[in-house]
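All protein chains of the complex are present and in place, except for one that has been dropped.
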Amino acid sequence: MNNIQVDVETGKTPTQVRRTRSPQGGVRMGDDLIVETRSLTKEFKGFVAVSDVNLKVRRHTIHALIGPNGAGKTTCFNLVTKFLTPTRGQILFNGNDITHTQPAAIARQGMVRSFQISAVFGHLTVLENVRVALQRKQGKSFQFWRSGECLNELNARAEELIEAVGVAEYRDTPAGELSYGRKRALEIATTLALDPEMLLLDEPMAGMGTEDVRRTAELIRRVAANRTILMVEHNLSVVADLSDTITVLKLGRVLAEGSYAEITDNPEVVEAYMGAGHGGAGHG
Amino acid sequence: QYSDGKVKIGVLTDLSGTYSDLAGKGTIVAAQMAIDDFGGKLNGQPIELISADHQNKADIASGIARKWYDTEQVDAIAELVTTAAAIAVREVSKEKGKIDLVSGAASTPLTNDKCSATGFHWTYDTYALANGTGDAVVKNGGKTWFFLTADYAFGHNLQAQTEKVVKANGGTVKGSVKHPFPNSDFSSFLLQAQSSGAQIIGLANAGADTINAIKQAKEFGITQAGQSLAGLLVFITDVHSLGLENAQGMMLTTGFYWDMDDQTRAWSKRWSEKMGGGKMPSMVHAGTYSQVLHYLRAAAAAKTDEGIKVADEMRKLPINDFFAKNGKIRADGRMVHDMYLAQVKKPSESKGPWDYYKIIRTIPGDTAYQPLSESTCPLVKK
Amino acid sequence: MAEPEILLSVRDLHAHYGESHVLHGMSFDVPRGEVVTLLGRNGVGKTTTMRSIMGIVGKRAGSVKYQGTETIGLSSNRIARLGLAFCPEERGIFSSLSVKENMVLPPVIKPGGLSLDEVYQLFPRLLERGSSQGTKLSGGEQQMLAIARILRTGADMLLLDEPTEGLAPVIVQHIGDIIRTLREKGFTILLVEQNFHFAATVADRHYVVEHGQVIDMIPNESLAANMDKLKSYLGV
Amino acid sequence: MTLPSSVSSRQKPFVLALLGLGLVLPLAVYPVFLMKGLCFGLFAAAFNLLLGYVGLLSFGHAMFFGWSAYVTAYAAKEWGLTPELAILLGVALATALGAVVGWLAIRRQGIYFAMITLALAQLGFFVAVQAPMTHGEDGIQGVPRGMLFGLIDLSNTMAMYYFVLAVFVLSLLFLHRVVNSPFGQVLKAIRDNEPRAISLGYEVTRYKLIAFVLSSAFAGLAGSLKSLVFQLASLADVSWHMSGEVVLMTLLGGVGTVLGPMVGAFLVVAIQDFFAGIGSWVIIIQGIIFVVCVLLFRSGMIGVLAPWLKRRGITG
Partner (left out) sequence: MMTILGIPTQALFGQLLLGLINGAFYAMLSLGLALIFGLLNIINFSHGALYMMGAFVAWLALNFLGLGYWGALIVAPLVVALVGIVIERTMLCRLYKLDHLYGLLLTFGLALIIEGLFREGYGVSGQPYSVPSALAGGWNLGFMFLPIYRGWVVVASLVLCLGTWYAIEKTKLGAYLRAGTENPTLVQAFGINVPLMITLTYGFGVALAAIAGVLAAPIYQVSPKMGSDLIIVVFAVVVIGGMGSIMGSILTGYMLGIVEGLTKVFYPEAASTVIFMVMVVVLLIKPAGLFGKGA
């Protein structure tokens, strides 16, 4: 995005902020937690998918959630955004308990997610996809008696967003006709339109070709400037590249947590996730 | 003075639903026969016939009637099976000052609070049925009754009329059950009737409902166990589809039977040929012929097709045809004619196809129908 | 050494989705016992090629010969019975079947496939979740299931469409091992991959696809030498 | 089902021509027939708001149509209310019923939504059969059309026609507006991908409920008008056949188009009218028409006509 914002407190651009705290994964960076889960647990008919997870996501960081398949990452996402109801435990967002809040309300409080399987509004054009998100903040969405023309005032902002993710040339194409990678990009633009404080991305790179992976990583880095991101991703080079903190889940439990360097040094993680010859970072 | 240079009669009936056998296409044939027998022309004006299906629905009936009066220059609408459809058409006819001739519908409100100066009720009604069958059955010793009643206006009306007759003759009503309309499984209701211990199970329903109830009563051994069924409205088409095996011995009231005399046989044979399929006419078919023919005679006599004037003429002229001997029309629109109490033959008694009834006795018109003094029709001066 | 037998031979294959013409004359060969990949950017027609081979694309023309039998014009069930099995990119796990039922769904078409026990040895996770509803598995588990179930059928030729998508690195390595094992057992594999680093560890040769056509073939041994060319093809 | 882009928004002249046709047509065609078509057209358009734009198939819309008809008929006949008040009362009831039914049904999807609306409508039908006010099979007959605003005598067929036409046109414009409003945009989004809409912060059930209530209100309006036009409210109006008929009309005309439901409604009404005289063959012919329509014009009449109209729009 063109209007890179400046962190109010430090007067530095977010990239600078991140730099300063990145080397050690910012573990010491204090207690400004945006999301916290306490003993979060989810059982499906006796099968425990997520068990006693205490996740702490600090503000203005990129936090990655990795782990073997079926470790419970998506389930964690679903719990935090309330698409699933936890069996036990508590979820805090900005210090408020949201354990019993409706999913749509959570989105309105500024925590927005993407889906593991691409989610766009297939029959709406690219521009309309983004406008639907912008519209929510505009507050006219219940006004069934108003002409749709009143949405045009959002066009400028919407165009800015689709420009930023590189799908501007498809402005009037129905989103269903886009290729996979572009759908993902559009999805991010739509999410950003809500100007969320916190973004949850479920495997944003899945199924993307190498060139798209790189572009999307770049995009995520840019939008992370003044936001917090919690991300599930199997592409280790992306994870290494982007994340400040990494939590490794295994069989529903937290196996390890720390910076990329710390994680890769943990033999348990290597065994459970990266595998013996973890040249993972070399991928892509 | 004839409007638009022709006389036009519409037959509005059930061409596709439950009543399309006892009324339906056969009534169109009957009406056409009446027109042909009348000569096809009325004082030089051609007589036209149109017909339509009201599917037993009031809204369709009223829609078609309105359209016929507004755009087709129809002067009279005939047949009108199903009370709801008949009443719907009556409302429109009243508003437009046109004539409606009811043959198939049964309920008495047509000649009571829904009566009109231009509306006529021809073939039978629930009062006559109750009076005929109910009375005969009670007098034969059937003192205690249980009713299976179709849960709609006609069923309620028929039950109420019959109850009155039963009580008036010293019988008692042990109970009744209203079954959904239409309904195919009667076993549960029959069992209830059975456990009531009543001698007579009165069937205040019609068509397929009656047929199924009778068949199933036999199946469950109800009749063998000593209870009797009284079908309060049974058409010859119903008997045909039940088969004599199932229907034998049943008492019923009818306004017409094809095999009564030469005239009825002759007409019925002609009708049957025109219809094809070896069927014989029901009372509704015959009544439709009679009402159309009478309408034409009156219109000829009145020298106009203006509703009120023809209606007046219809009330003046006596009715004498194969269907009604010495029939006459009262102030409330009721065409009063003789009714017949009949019994269904045993298979062994039947000599051929459609040889189904023994006529037990004739119920003179004056006693068959509701006395004018009881009518709530505002046209009846008291 | 004699020329290897060509198991699958694709010649001038065209395919359409409704109005849009997607394959513009694909031609390539898959020798028996080899692992062959199709590489290419998103949307160049790799999946469509696989679907055309299986006979599940609306309109196709050209020639696809399997063991000398022409399959254009055969219905897909007949093609499968010749000995081809397909693992689709979207996985195709059935939600109305349990994991176990999904596993045993594809009929055994010839002897020579893996036994159920062998399959479970390769993917122990699937045994644990056996009674769960198929689509309740995590994304990666579903991917495993999709591969696992076609190993039993006895098909000699497997078509794997992006089998590593969404899998944890350790599993990706595992899949690599499995592909190599299968190759040793004599299976022939046609593989579509985005991740050419992975492809390089398993394949014998690579076909590069662009615009619905094969534009190049790189034997695996000369991959290193051709890396720059390949990177330019893939836009890396 | 696809959502063909609306025909009318770009083609003002076409719509004006249609309106002009509406104004002069009663001179040539039997106005009561036209009114029937308009009432059902409105009913189908209301139904289409739900099916075409929210993707919910209600199989119980006769409940709103029929009960509104009953209330209007009763109010006009028994209480002697003026037509506009009687209609208002009917619509109010339909709206309230819509809120209740919608609230109960909206959380269900697909076939379950269809069936729960059907079931609730059947309960409504049962009440109509049993309640004394509806007069069972006979229905409420002889409903006076009355004086509109105390001024215009609606018993005059032409007056009635133009009143119905006006209500129809205004309602259609309004429904069109709803579809293209900010609200309509959200509906389309929900229809395309509900979890995504939730994740953007939309309370989807609330949007669906509003759409449901709007739809039932207009279905009610159609019923009220019909009861005045035919001066009759009857069981047929609340039965499941009526619910089925409106589905047919909408599908035949084209789901998710503005004109489709109207075209479908006129088609069905015309078939019934035209073939009423030939007895049971009418049902067979109707059946054949449905089969042919499904096999040949899957996207509905308008779906087939739209490209043609578009072509004309470009050339002329």
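We call the chains A, B, C and D, going by the order they appear; numbering starts again at 1 in every chain.
One rule holds for everything that comes next: a residue touches a chain if its C-beta (ideal position, glycine included) is under 8 Å from a C-beta of that chain, and two chains touch if they have at least 3 such contacts.
Everything quoted here is computed from the prediction, not taken from an experiment.
Participant: Wait, the hidden chain, what does it touch out of the ones we have here?
Facilitator: B, C, D
Participant: Out of C:Leu13, C:Met26 or C:Ala85, which is the one that touches the chain we can't see?
Facilitator: From the options C:Leu13, C:Met26 or C:Ala85, the contact with the absent chain belongs to C:Ala85.
Participant: Tell me which residue among B:Ala168, B:Leu191 or B:Ile359 touches the hidden chain in the full complex.
Facilitator: Final answer for the missing-chain contact: B:Leu191.
Participant: Which of B:Ala208, B:Met260 or B:Ile308 touches the chain that is not shown?
Facilitator: The missing chain is touched by B:Ala208.
Participant: Hey, which subunit B residues sit against the chain that's not shown?
Facilitator: Within subunit B, the residues that touch the unshown chain are 16-22, 151, 177-180, 182-185, 187-189, 191-192, 195, 207-208, 211-212, 215-216, 219-221, 225, 237-238, 240-243, 245-246.
Participant: Residue-wise, where is subunit C in contact with the chain that is not depicted?
Facilitator: Touch with the absent chain occurs at residues 54-56, 75-77, 79-81, 85-86, 88, 92, 94-97, 101, 104-107, 109, 133, 150, 153.
Participant: Provide the residue numbers of subunit D that touch the chain removed from this figure.
Facilitator: Those residues of subunit D that touch the unshown chain are 1, 57, 104, 107-108, 111-112, 115-116, 118-120, 122-123, 125-126, 129-130, 240, 244, 247-248, 251, 280-281, 283-284, 286-291, 293-295, 298.
One rule holds in what follows: only the chains that are shown with their structure count from here on.
Participant: If you apply the touch rule, which chains end up adjacent to both subunit A and subunit B?
Facilitator: Both-contact set = D.
Participant: Count the C-beta contact pairs for B-D and for A-D, then tell me which is higher.
Facilitator: A-D
Participant: Taking each chain's centre as the mean position of its Cα atoms, how many Å separate subunit B from subunit C?
Facilitator: 76
Participant: Compute the distance, rounded to whole Å, between the mean C-alpha positions of subunit A and subunit D.
Facilitator: Roughly 44 Å separates the two chain centres.
Participant: Measuring centre to centre with CA averages, how many angstrom lie between subunit A and subunit C?
Facilitator: 31
Participant: What pattern do the touching chains form: line, ring, star, complete or other?
Facilitator: Looks like a simple chain-to-chain line, open at both ends.
Participant: Per the touch rule above, enumerate the chain pairs that touch, sorted by label.
Facilitator: Chains touch in the following pairs: A-C, A-D, B-D.
Participant: If we count contacts the way the header does, which residues on subunit B are in touch with subunit D in the complex?
Facilitator: 15-16, 20, 24-25, 50-53, 57-60, 62-64, 66-67, 70-71, 82-84, 87-88, 91, 95, 151-154
Participant: Of all residues in subunit D, which touch subunit A in the complex?
Facilitator: 2-3, 174, 177-178, 180-186, 188-189, 191-193, 195-204, 206-207, 210, 214
Participant: Give every residue of subunit A touching subunit D within the complex, in rising order.
Facilitator: Touching subunit D from subunit A are residues 81, 83, 102-105, 107-108, 112-115, 119-124, 128-129, 131-133, 135-136, 138, 140-148, 150-151, 190-191, 194.
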